[in-house]
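Structure in structure tokens, see below.
Note that one protein chain of the assembly has been removed; the remaining protein chains are unaltered in position.
So, chain A:
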Amino acid sequence: MTLLPRLALRQLRSQLRTTEWRALLLATWIAITLTTLLTLLGDRLERGLMRESANLLGADLVLSSSRPLDPARLEQLNVSGIEQTQVVQFPSMISSPDNAEHPPMLVSVRAADAPYPLRGEIETLPAHDSPLPASGEAWVEARVLQQLGLKIGDALQLGYSTFRISAELISSPDRGSGFRSFSPHVLINRAELKATGVLAPGSRANFRLLMAGSPEQISALEAQLRPNLADHERLLALRTDQPLTGDALGNALAYLKLAALTALLLSALTILLSLRRFGQKQYTRSALLLNLGLSPAQLLRIYLYQLLIAWAVLALLGLATAAVLDTLLQGWLSNLLPQRLPDPAALSWLSGAALGLVMLIMLGLPPILSLARVPVAHLLRGDTPPQDLRARALLVACLALLALTLFMVLKAPLAALILLVLLVIGGLAFGFIAQALLQKAAEPLARKLMLGRLLRLRLRQQRKWHRLQSAVIVLLLTLLAVVWVSRADLLTEWRAKFPTDTPNYFVINIQPWQRSDLDTFLHDNSIDSTLYPMIRGRLTLLNGKPIRPQLTPDQLGDNTLRRELNLSWMATKPEHNELLAGQWWSSTPEQPQISVEQDMMEDLGLKLGDQLGFDIGGQSVEARITSIRGVQWTSFRPNFYVIFSPGALENYPSTWITSFRLDGPRKSLATEMLQEFPSLTLVDIDQLLGQLATWLKRLGDSSAMILGLTLVCGLILMAVTLLQALEQRRFEAALIQTLGASAEQTRRLDLLEFLLLGLVCGVLASLSAELTLAGLHLELLHVDPKLHPGLWLILPMLSSLFFVVTGFLIRRPLQLDQCYRLLKAQS
């Protein structure tokens, strides 16, 4: 090995014994591991759910509609050379006819025509040659088998039909978008759909036309379709849309990445401080090497080699750790993800190592460059090197570049920037508050204890470091506490705020001819519920003129204009709605009247007496607003923006909807209802919320894992900050000891300082966690905040422990003779 790398290697080996290098290595290791892990996960998700969307879409172009596809539209799209197929997807309850003890389960049913899919493949176990289940058969996902206690060959009931399960769905494209893509899937042949009776006019379902062809044909078709899409239609194309699944996953990933940003920032700070201290300790050595004849450029290379060798080892180590954690995380998420994740791109394995390199170089270059400029005369006169303005400017530039790199890696620049600003502001605030509290707390101690007076001096002397330490610890503990509490707490508390009679079942797609039988069933079983008619219509007119030109751009973006509204009619006001203004109709009025929901009135600037016109299946219906209602949207009861007076809508095709509550053993009534009315769609809210809760919990667990690593980063940073002032502390301890204090007293002084610091930080963290949680309760859940007494106990204890342990790991006791030598050396 040539001279410079050999010197670098030796230098590195001897410096591995120093705390600053150990901290630097640990921090870089964590940074590399975390970045690799998140990039791998992100890449898998993106490839699995977003980028490889040809397979995901199951086609090149998809026309998706909330109504059955219009035959005219189908005719228009029947272009030669374009392959087409149709799919219907809808939520439904299925049950096991042979396993009555299992309650029915909410699934997403896909009924498809062959060939299916047009792009990608369906993977089943056992493997099938045919593209779709044969007549009378269904393919289901593992979760269906688990929850209903079924196996291949068993029967399942969907509507009026019984299907034999002939395979387990391992992965399949075209899962649809939004929440339905996360529900367990059941795949049947579309030819079987009619017999199940679950879909009728007006039923909630998604109708899709899958298309595939040459890129030119697809582009032409897309260009032709896109300008004249109806309100209920969406066009999903491979190139133009980030299709389908993934908002939820994308948000989850962004959240995990932001959690990781904190860890990365702490690592960067640790590396910065470690290298600063390393640099300071290298002045003499650098001067000596320059004196022995090395050129500044050679010296620079030695230090760069040293960083590179360290980086190479850490990159391998980080990669290995990330691979282990990645396997763990995949196992963890595998039950929840809609399909098996593909392997990540080879390049994403390198992201963490690359970031680690950038971090080490960017943060290492400024101190190393100033080392190359150390005057050799330093060896003779021992003078400290002058403040180098250029080195400072370089450091600022490097920090800016590093921040930029971090943002790019995280791919969420705005959120990251906001988080960064919040962290800085929060950190500054916490730092100063903690320091002020420390001084206050030390006053009474100073009056009572001999050590108290020394403590006051110590607090003043260390105030700069205390500010940094408390800022980091308070922020970390707050984050940790909020995530920990909210992962279990939020959903429970949200659900607990509902009255105990809040419905937990919705029944939709009730056909008019089923209404009286269902009413009888409900009444006979003493299920308290009301059936409401439901009809879809689009708001088109205001006071006889088209509504759009009369609205501001803001109002035009309103939700009620962008989609079809669920309309209803009834003679009496729903009990759970509040009449805010106007009067409810007493009988069937001559002219149609409507009652409009309060927010819609405000958003669109409507007033009592206005005449609204709706397009219902191509026909126009107008009515005058005679009352305004307050609606609690989270009441889990059927709610409507617009309710008509009786007589206006009865002649239009409608379905009916209801909700009710069933508890304990009475839940079996849901099964009975489905047996009696197989075509109804029963939505089990408890199951839906259960799925949501599992997601939130896994997300909480995953972020707790990242926050755990963040906490380790915080611990290392703490050690490094304590180290920065170690010489000063030792000098002070030596002085106190030579002036008559015992080693035990200086130990107690340190203990007192760390305990007090920990207590103050813990209390501040409890306060800020409570405030954050209260904010979440009020803003997100609209429930009254509550105190978490456990936090006030655990956080101060945890934080004190944290300081005492790190402090005492760093601290070494001084013997009296050491004290004298230390004082002599310092002078």
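The rule is simple: a contact is a pair of C-beta atoms (placed from the backbone, for glycine too) under 8 Å apart; a residue touches a chain by one contact, two chains touch by 3 or more; residues count from 1.
To be clear about the criterion, contacts and distances are computed from a predicted model.
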Can you match the unshown chain of the complex to its UniProt protein name from these: "Cobalamin biosynthesis protein CobD", "ABC transporter, ATP-binding protein", "ABC transmembrane type-1 domain-containing protein" or "Cytochrome c oxidase subunit 1"? "ABC transporter, ATP-binding protein"
Of A:S130, A:Q146, A:Q224 or A:S295, which one is in contact with the hidden chain? A:S295
From the listed residues A:T284, A:T552 or A:T572, report the one that touches the chain absent from this view. A:T284
Among the options A:R10, A:R390, A:K545 or A:R812, which residue touches the chain absent from this view? A:R10
For the chain that's not shown, point to the residue among A:P131, A:P342, A:P375 or A:G452 touching it. A:P375
Kindly note down the residues of chain A that lie in touch with the hidden chain. 3, 7, 10-11, 13-14, 284-285, 288, 290-296, 298, 375-377, 379-381
